[in-house]
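Here the complex is missing a single protein chain, while all its other protein chains stay put.
Chains here go by letter, A and B, matching the order in which they are written, and residues are numbered from 1 within each.
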Amino acid sequence: MRRSALALAAALVVPLAAACGSGEDSDSLEGVTITYWASNQGTSLEHDAAVLQPELEKFKERTGITVNLEVIGWDNLLNRILAAATSGQGPDVLNIGNTWSASLQATGAFLPFDDATMEAIGGRDRFLEGSLSATGAPGQPPVGVPLYSMAYVLYYNKKLFAEAGLDGPPTTWDELVEYGKKLTTGDQWGLVVEGANISENSHHAFTFAQQYGGDFFDEEGKPQFDADPNVAGIKRYLDFMGVHKIVNPSAAEYANNQSLSDFASGKAAMLLWQAADTALQQYGMNPDDYGVAPVPFEEPTPPGGRRINSMVAGINIAVFAETKHKEAALELVKFLTSDEEQIILNKAYASLPTVHGAYRDPAFQTDTVKIFQEVLANTAAPLPAVPEEAQFETLVGTAIKDLFADIASGKTVTEADIKAKLAAANAQVTPSS
Amino acid sequence: MTTTTAPITPVAPASPGAPVDTPRRRGRAVRRALTPYAFLLPALVMELLVHLVPMAVGVWISFRELTQFFIRRWSEAPFVGLENYRVVLDWSGPTGADLVHSLFVTIVYTVCSVGLSWLFGFTAGVLLQKRFRGRNVLRTMFLTPYALPAYAAVITWSFLLQRDQGMLNHILVDQLHLVDERPFWLIGDNSLWSLIMVAVWRTWPFALLCITAGLQAIPPDLYEASAMDGAGFLRQVREVTLPMLAPVNRVLILVLVLWSFNDFSTPFVLFGGSAPRPAELISIHIYESSFITWNFGLGSAMSVLLLLFLFVVTVVYLLAVNRRRRDA
Partner (left out) sequence: MREARWIRVTRVVVLSLLALFTLAPLYVMVSSSVKPLADVTDDFRWWPSRLTVRPFVDMWSTVPLGRYFVNSVVVSLAAMAFSVVVAIFAAYAVSRYRFRGRSAFSLAVLSTQMFPGILFLLPLFLIYVNLSRITGINLYGSRLGLVITYLTFSLPFSIWMLTGYFASIPRELDESAAVDGAGPLRTLVQVILPTALPGIVAVAVYSFMTAWGEVLFASVMTGESSRTLAVGLQSYSTSNYVYWNQVMAASLVVSIPVVAGFLALQRHFVAGLTAGAVK
């Protein structure tokens, strides 16, 4: 009785269907239907659908392939991907956050874009090198191609700067502190941070560590969160609130994008963020009132420090390995990464194209876009492309959140404190063989 | 016409203690024995399918190294025996120490939120027994938090509790001047009390619901008899209401404790995805150790340990409660 019960349970749980060979479809792709999971890039899921639907209609006219679109919010996307990878039941094409690349690559559930596949969608050279660097672990074929790109920049309130007698944005951290002090008066603060948001924290930790010559994983991929340069970099970031007091202590609890509304309402004069234009305008800020500048550097450059002021942020598009319509899926990828579509989509989402060809459009030749482009091309680096990347984000991001909370409640946080916290985080990394 | 009077065959007298064993009687006995199982069957099938088999899979996973490398062909994940358990239970290591810490936090959280929720629910339930004008409206208003979607309710509280822009600090600091320094409610030591407050707000209406239903089943003659004995309000509550409500309370409190222990959405939404250390509940801890880090083996091991812990607590509770019932 027990054995047959076990067998029944096993039959329910172990997939019966043999792994479907993604055999080539019939010669013509007419009438094929594929499923595409898009991520939320616009102002709402409906907005995303409204942007993508006409393009997918265009795609159908040209290729005869019908695309079933589902837009999935960020809260759920990773869970859905997990369920799909585990069960083999998923979409054909999907968006993924580029920081997930190494982890998803390790699952083997996504099609590797080897040279042949790259050729099939138009070739590697079309893509920006910077964006391509965030598509998986080095030395292995990428697990997708970049679709939308983003980078961190410094937003600054021109009106408040003028009132404080400041000419332009700061270019070094010392300048930022100096300006910040002048801008911190009464209810107004120089800078705002999203202190309780662990991914934001981890992104900034990465950038600061880079500038101090630090790495969170060594050459063998082993974690070294508490290395001295990392500690020094993170201390620089924390000191804005703790030592220089140019950040509102309340920012230690910001996790719902209050930074954006603080900046929009003039409560803070500077903000480090990815593309915030649409959001700021939703909050009623006049685009003439703020400016965009590259994120400052540490001057003088610390020993070993790199000239990096942003992570490579963005969305990649990947193909599910279990897809039964590989050709059709690749056609969609090719379509969405074509110059023409890149222009349309990135305009709609206020992000940056990932292919060189799209930049000829005047919309991507404004000063702001040039700043983003320059950052992506020259001073951006991808987050560590190791399978433990998600653990890095969670553990280091949480450590910084806890440190901000300590600072906000009045405690002094020394380098030793930071090192201890990072060491504890480091010890919790479970290696994925 | 000849009437034949057939001789009356005497039926064997049914002597007590010696029933005649006929096939019909045997069939009926079998049917009676099977009746409870028949009634139980639908529930059993559903539970097996949706709850018990997945739990068994979860236990199976806890003995394997199931990371992102293996989720695609999870049945082939390597067997690592008790390795996951060893990592989790290593008190000196950070993972183990964190688990112990979140266990303590969760115990405090559970005791406070269940205790207060039950207390509020019981008090309001008893006080609302008397019919007065507006009673139904008041009761409905009390039940409203239970009607709200969890996400909206908790996000409203996170709004309320904001340091600079929240209503609570606005009242405490700006209007009543009760405190000078603007306190934090969503980070730091206060965060646990905020979490408890939100949990009680959402849970006590449910306690009210169940207790009100239970109160309806108490016959008024019991109260009358007790009143004739000279019992006042409080004595009546102690001698009539509480004992009669005991079966309901027993289950209610146990289930509230179990749910509170596993509560995930309240801290997750209140603290924007990652809880501050003083309020890190075990459910969040397990989530961060498995879903976020792709290490399902470890998360499953923690879940199994939690299951064992709660199982022991439950069995002890049930034994204690049943003994009291037998003694009473």
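In this text, contacts are C-beta pairs under 8 Å (C-beta built on N, C-alpha and C of every residue); 3 or more make two chains touch, one makes a residue touch a chain.
On a predicted model such as this, the values are computed, not experimentally measured, just so you know.
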Listed residues B:A29, B:L82 or B:A152, member touching the removed chain: B:A152
Among B:A29, B:M46, B:L242 or B:A320, the residue in touch with the chain that has been omitted: B:M46
Where the missing chain touches subunit A, by residue: 11-17, 40-46, 70, 73-76, 79-80, 82-83, 86-89, 256-258, 260-261, 264-265, 276, 278-279, 282-284
Touching residues (missing chain, whole complex) on subunit B: 33, 35-37, 39-40, 42-44, 46-47, 49-55, 57-58, 61, 120, 123-124, 126-131, 136-153, 155-157, 159-160, 164-167, 170, 201, 205-206, 209-210, 212-220, 223-224, 227, 232-233, 236-237, 241, 244, 247-248, 250-252, 254-255, 258-259, 261-262, 264-265, 283, 286-287, 290-291, 296, 299-300, 303, 306-307, 310-311, 314-315
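Going forward, only the chains that are shown with their structure count from here on.
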Centre distance in Å when subunit A and subunit B are each reduced to the mean of their C-alpha atoms: 39
Touch list for subunit A against partner subunit B, complex: 9, 12-14, 78-79, 82, 85-86, 88, 103-104, 106-109, 196-198, 248-250, 252-253, 255-256, 258, 387-388, 390-391, 394, 397-398, 401-402, 404-405, 408-409, 424-425, 427-428, 430, 432-433
Touch list for subunit B against partner subunit A, complex: 53, 56-57, 65, 67-69, 71-72, 74-75, 87, 93-95, 98, 158, 162-164, 182, 184, 186-188, 271-274, 276-277, 288, 291-295, 298
